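Just one protein chain is left out here, and the rest sit where they should.
Chain naming follows the written order as A, B and C, and within any one chain the residues start at number 1.
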Amino acid sequence: MNPRKNTAILLVSCPDARGIVAALSAFLAGHQGNIVEVDQYVDSEEARFFARIEWQLDGFTLPMETFADAFRPVAEPLDMHWHLYLPSRPMRMGILVSKQSHCLHDILARRESGEWDVDIPVILSNHEDLRPAAERQGIPFRCIPVPKEEPARSAAFAAQTQALVDAGCDFVVLARYMQILPPACIEAFPMRILNIHHSFLPAFVGARPYDAAHARGVKIIGATAHYVTEQLDQGPIIEQDVTRITHRQGVADLIRLGRDLEKIVLARAIWLHLAHRILVHQNRTIVFN
Amino acid sequence: MNPRKNTAILLVSCPDARGIVAALSAFLAGHQGNIVEVDQYVDSEEARFFARIEWQLDGFTLPMETFADAFRPVAEPLDMHWHLYLPSRPMRMGILVSKQSHCLHDILARRESGEWDVDIPVILSNHEDLRPAAERQGIPFRCIPVPKEEPARSAAFAAQTQALVDAGCDFVVLARYMQILPPACIEAFPMRILNIHHSFLPAFVGARPYDAAHARGVKIIGATAHYVTEQLDQGPIIEQDVTRITHRQGVADLIRLGRDLEKIVLARAIWLHLAHRILVHQNRTIVFN
Amino acid sequence: MNPRKNTAILLVSCPDARGIVAALSAFLAGHQGNIVEVDQYVDSEEARFFARIEWQLDGFTLPMETFADAFRPVAEPLDMHWHLYLPSRPMRMGILVSKQSHCLHDILARRESGEWDVDIPVILSNHEDLRPAAERQGIPFRCIPVPKEEPARSAAFAAQTQALVDAGCDFVVLARYMQILPPACIEAFPMRILNIHHSFLPAFVGARPYDAAHARGVKIIGATAHYVTEQLDQGPIIEQDVTRITHRQGVADLIRLGRDLEKIVLARAIWLHLAHRILVHQNRTIVFN
Partner (left out) sequence: MNPRKNTAILLVSCPDARGIVAALSAFLAGHQGNIVEVDQYVDSEEARFFARIEWQLDGFTLPMETFADAFRPVAEPLDMHWHLYLPSRPMRMGILVSKQSHCLHDILARRESGEWDVDIPVILSNHEDLRPAAERQGIPFRCIPVPKEEPARSAAFAAQTQALVDAGCDFVVLARYMQILPPACIEAFPMRILNIHHSFLPAFVGARPYDAAHARGVKIIGATAHYVTEQLDQGPIIEQDVTRITHRQGVADLIRLGRDLEKIVLARAIWLHLAHRILVHQNRTIVFN
């Protein structure tokens, strides 16, 4: 769904119990909040409740600076984790790239056309190749080469993480960034780094998945957008898609066909993240779409 | 989602307003109803609210025979249409077929394996061809030939409708039934007759859609499950799916490939209908899946 | 398949007969041509033979300027239509756009990254909006407004067609161009104008197909790339694809989701056209992919 104007979004998670929906909706109704979308899910194996509630701020009588205090009597008895998203400035998305351009071009075109309400304060790369694509749209581009040897390597990664923090990024997108991020960077943006992996995970983890797919003789290839965690290609999956191939397609064809998959799957994941439609629990995502 | 045991399901529709979710959930919580799934949708163009709420009957303190009276104070002020589904006997599904067997075989296999909790009190046909498939599973089969001439034709349709009513059918499935039903039959089962049309509606309405698809040179064919209304192939669409073809496939290939689409799409629609996951409004379906 | 280097491609069509493949392959073998791909198709309804043959020029002993004379004794007895494509300069692709940018951005990104070996000598539009996107890549952009009134309207179209001819375009892509081309333009580029229509043709011909799709309540939307003929949206279909939607998606969502379909489907069609993999017969395409 396209984003709505002037709404608040509440994401919650808590142990399942009777009356949670009633408690949440009564709280909002008590302050004249008109719910425009409620999505709820109970993980029956884990007996855990998840919800996303979006309501119009127009007419809502509770001042937002007092929300936390007012909501505490609802949330605490239910042992609820919650996060409130208010309409304000656009989200700030940092981007990491290497040399491949297709995901970056796709992202920049969406921003330029106004499809996404997002700011891109910085694009970082370990190579200079994509500087022109960034700069012709007036986006700061910074090249931080990542050497193979320590301690220069760690220093480069530290500079990169610092640059993302300094730019005030809310989240980070790896748009075909070919390096494995160090834990310090991941910890700086927990469940806020999106990666696109060019296979249908968990098949073909790691490097050169199209070569591996060709060698195995699969009839379908895929791409996977996921949050980055410390285990390579093991983070919570946000979105996947596939395309059919035949024996005629060699590795170079898979790479070409895969580019279209990668950019579309990554864009869908960014869209969901921007719309606060994703909760993460136990290394799985709940996507309220 | 697979059906849950011992739950009640409430489908509601009403003009949109503040506090509907709160009112519904407070009502259920007030009687110790544990909501296991709530799906809600606001059609903002029409300013209309739709929901499906499912809750556990275990522990629910309101006797179901008093539900209507107890719920009236909630529903009436909101001008709500509602329908309550209780776990009880399996739904009774009447089937109409002609000569083609693939949808019927698929349906019977699902019933036999226990995938669907459904009774099939009668299979009707205008031909004898599929009698053995029905009878070897102990399902009553009745052949009512449909002549071309009146008044015999109308009499045949009347007998057919009566047979469905006499068998106590809750709903009817046209499993590749090749006749156009008369209004009287449709009125006897409003939004409770499911048809499978062998095209991607609204493309190729009417007879011989695979010939038409081949003539147009499409690269994808489809199938559409919909509720039957008086306008041919114009009823609310429940489910659609497609498959890719090439120039190599002639009409006979489309017919063969289409069979797999048809049986799967029809089965998904029946599944949704059995689970009370479909609301109809303004010739469109809201499918809470 | 990715394009091969230094190969010739022969597209042929003729009445079906015994020995056509033998005649073609013997001709090439007689000049030491190593066939790297042969695709053949017999339309049995029409008793017509179609083929695409690609062979290595390395080692091929027939000088290409004598090909026509040498091939005539093979082609004439079979009443064969044929076209030979030689590796030479990149194809020249003219582009027409209006205000929407997604297809153009996608095309320009593919050209810039080297995915396509194509020249874009000119981008024409009836609006100024996309001039920056063109000019920052150094591509000539010319705005020819198309008034509603005659004779200015016809004059504008004539200027447009002339501009495409003057630019030496081999073919033309309508990248979400919102005007209906006049016959004179179509005749100047027969079966060499590619359009992307934002529906799953033949459903929703004409204007505002996403509104029509929403009104009909379809569960899947599509996009169709086709060659332009004088009948609106009736030309031979090159490629189609679809995406699944639900009741939650309003028209604005369909437009957003459709953009991704449109750009990918159009790109696939351009790819096929560039690779000389499409034959047209009786308003249908034969796509040797």
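Criterion: contacts are C-beta pairs under 8 Å (C-beta built on N, C-alpha and C of every residue); 3 or more make two chains touch, one makes a residue touch a chain.
Because the structure is predicted, anything quoted here is derived from the model rather than measured.
Chemist: Which visible chains touch the chain that is not shown?
Modeler: Result: the unshown chain touches A, B, C.
Chemist: Of the residues listed, C:Ser25, C:Ser113 or C:Gln162, which one is in contact with the missing chain?
Modeler: Checking the options C:Ser25, C:Ser113 or C:Gln162, the one contacting the hidden chain is C:Ser25.
Chemist: Touch as defined at the start, partner being the missing chain; which of C:Cys14, C:Val38, C:Met178 or C:Val251 qualifies?
Modeler: Of the listed residues, the one touching the omitted chain is C:Val38.
Chemist: In the whole complex, what residues of subunit C lie against the chain that is missing from view?
Modeler: 18-23, 25-26, 28-29, 32-38, 40, 42, 44, 59, 244
Chemist: List every residue of subunit A that touches the chain not included in the displayed model.
Modeler: 41, 44-45, 200-204, 216-220, 222, 236-242, 246-248, 250, 283-287, 289
Chemist: Please identify, in ascending order, the residues of subunit B that touch the omitted chain?
Modeler: Where subunit B meets the chain not shown: residues 1-2, 101-102, 105-106, 109, 112-113, 115, 136, 248-250, 252-253, 256, 259-260, 264, 267.
FYI, only the chains that are shown with their structure count from here on.
Chemist: Report the inter-centroid distance (CA atoms only) between subunit A and subunit B in whole Å.
Modeler: 37
Chemist: Between subunit B and subunit C, what is the gap in Å from one C-alpha centre to the other?
Modeler: Distance between chain centres, rounded to whole Å: 41 Å.
Chemist: Tell me, which residues of subunit B touch at least two other chains?
Modeler: Residue numbers touching two or more other chains: 44.
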